[in-house]
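Could you have a look at this structure, given as structure tokens, before my questions?
The full complex has more chains than appear here; those shown keep their coordinates.
Per-chain residue numbering starts at 1, and chain names A and B are given in the order in which the chains are listed.
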Amino acid sequence: MSAEEQARQLGLDFSVPVDPRPWKPCRRAGGLLFTAGQTSRITGKLGDGLSVEQGYAAAREALERVLRAVRTEAASLDLVRPVKLLGFINAAPGFTETPAVLHGATDLLHAVFGPEAGAHARSAIGVASLPRGAAVEIEAVFELLEP
Amino acid sequence: MSAEEQARQLGLDFSVPVDPRPWKPCRRAGGLLFTAGQTSRITGKLGDGLSVEQGYAAAREALERVLRAVRTEAASLDLVRPVKLLGFINAAPGFTETPAVLHGATDLLHAVFGPEAGAHARSAIGVASLPRGAAVEIEAVFELLEP
């Protein structure tokens, strides 16, 4: 199954318009796509109210919006593959399970692109605050496949 | 008006030398320019002393230094366009208006390059601490235009 078909099978809804903002959801440079940071709708702080499971769900939400951002520049997910995720986790200073939270994004990438094409480098960083109190924000680099 | 002319009209001063450091202000790789993080002279913490307006001014300061860094690798701003900003805001844990702070950088990019060529992806992240207590630090990716 193609990445595009797999994404729809998983219930990802690409008909939702990306919110208009003074900046762009995704910018192309050469063969690379750089997305803006995409926040989860889930708000709150890991290690201070939110569980790792809630954080995992938030990372998946943010990644779903990353894919939507990518599709504003690439006609289809079948024309791209992930390269790198930078995940920011809204976390209390003592919280150290940021990788388990970001698995919500990694697992969704593997589900959509398959484990090989979906493989990516990533970082999971705990930060003091995110826009609107979001639990997770993810920015990504994707590669455009040669036609 | 060209980006270079627009920058001068806005009073940006490119005669100020970039501080010598053990690292480079900007590094070219293929058609991309990666800048080092550039801090604002304004110091302090958003949500704990600094207002959003002061943060906005700090983001503009940091972006002015980003443009100076870009010009150490590109002969002129007319030869580049912005791709992505990663903005770190020195913020108290409760502070959630990091996007409003980073608008200081986005607005300056739009003023210099125009709204279309100046469009860029970006992330606004609140962090625990920045070098020398700076209020804002911004790193950027620019693209070299084909000659």
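Heads up, the rule we're going with is that a residue touches a chain if its C-beta (ideal position, glycine included) is under 8 Å from a C-beta of that chain, and two chains touch if they have at least 3 such contacts.
Please read all numbers here as calculations on a predicted model, not as lab measurements.
The complete homomeric complex described by this structure file contains 3 copies, of which 2 appear in the displayed model.
Here, only the chains that are shown with their structure count from here on.
Centre-to-centre spacing of chain A and chain B amounts to 24 Å, using the average Cα coordinate of each chain.
On chain A, the positions that touch chain B within their shared complex are 22-27, 29-30, 32, 34-37, 45, 69, 86, 88, 92-93, 127-133, 137, 139.
Per the touch definition, chain B reaches chain A in the complex via residues 30-32, 47, 83-86, 89, 91-99, 103, 106-107, 110, 119-128, 141, 143.
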